[in-house]
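One chain of protein is taken out of this complex; the other chains stay put.
Showing chain A:
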Amino acid sequence: MGLALEKDDPVAALVDRLSRDGTDGGWAAEARSAALSRLAGMGLPGRRDEYWKFTNPAPLTAAAAADVAAMPDETADVFAEATPLRLVFVDGRFDADASDALALDGLEIETLATAQAADIHWARDVYGVLEAAGQSPVERPLAALNSAVARDGIVIRATGQVTRPVQFHHRHTAASADCAVHHVIRVEEGAALTVLETGAAAARFNKVMEVEVADTGRFNHVRIQGRDRERLAATHLFARLEAESAFKSFTLTVNGALTRNECVIELTGDDATAHVAGACIGEGDFHHDDTVFITHDAVNCESRQVFKKVLKSGATGVFQGKILVQPDAQKTDGYQISQGLLLDDDSQFLAKPELEIYADDVVCSHGSTCGAVDETSLFYLTSRGISKEDATDMLVLAFVDEAIQEIEDDALADVIRAQLAGWLDRRRG
């Protein structure tokens, strides 16, 4: 590595553990060493960091991660109807043999390793760049760590209307898998791309996705996380949105001992829109943290954050969501809602909604609620002969549906609904 770190430095230990051999062309070597110095400057997040008040980062920053039994591969085909180009990662490593060929009309696509090996590559303007920009005003060291070590990932430049989605599917086979994956995406002017993510990835999974959407480009993202109970995951989605572009990201999470999903979006062009939504369901040893930071830096942009968490038997749900409206971002329309549904008294939902507004002509609203299943609704449903369990599931599905409705494509939304209903069913055995 380009930077000298003390041998017993926890940063060095993690970098060491996650680093893999590979070839770096000029740009990649630079990006990597820049990320490493960012990381060294910041240090790893600790319990006392305000940004980690509700979530203990220790398992994510420890030198090693506990083994997690591999999961059966159950979500590979859930989006089959959408005929995605499927790219498979096994324990965080791209598996070309298990994947479709890297070719699709309307885009350029290659592995991160290939792009890194090139001396000159367009990805240099995105890789680690959006991540670096996202380090201010709040530090995100785990993302810098990822930029410093990642060798696996996919690099996509969408140049037209890509009709088939690209699916990143993960398989977890080795109990000790501890990995970093980094995707780089640029959606060019007028182009459109949908990215799907599925599968249990690893015992500990660090993922970064950087997405730049040029003028009038459209990017849609639908992710299913789970059903691996003990996994640890820290994911970052960085996006920069230029004029009249549209960005939508939805995540369904079921299970997971510790998941921190950060989403950092900057609306840099006028009339852009960004919708981020998530639904999670967990019980027992389940800690799920959605941390969202949306910066409005242009005129007449719209952003929405819709997060729903269903918690049971000691589960914890966290939401930290911020809308920052810069002085010139007039006519901003910002909306944020986070809601917890507690299925018993042992669970908790912690929310920190924030608005920081420096422009005067804006409409921003945020709300956060937390409550139990509505007794009156439950009685109404059961009085019609529906069992209490089924009625509760119906109300749970209804509760999260507001988040699912944020998915642009109705057919994909229905896949999510079906997946969730199936998982609820299964949980009851």
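Just so it is clear, contacts are C-beta pairs under 8 Å (C-beta built on N, C-alpha and C of every residue); 3 or more make two chains touch, one makes a residue touch a chain; residues count from 1.
Criterion: contacts and distances are computed from a predicted model.
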> Just by its UniProt name, which of "Amino acid ABC transporter ATP-binding protein", "Fe-S cluster assembly ATPase SufC", "Sarcosine oxidase, gamma subunit family protein" or "Protocatechuate 4,5-dioxygenase subunit alpha" is the chain not shown in this complex?
Replying inline: "Fe-S cluster assembly ATPase SufC"
> Which of these, A:D97, A:D345, A:E375 or A:D410, touches the one chain of the complex that we don't see?
Replying inline: A:E375
> Which is it among A:A63, A:A80, A:V363 or A:A398 that touches the chain not included here?
Replying inline: A:A398
> Mind pulling the chain A residues that touch the left-out chain?
Replying inline: 375-377, 379-388, 390-391, 394-395, 397-399, 401-402
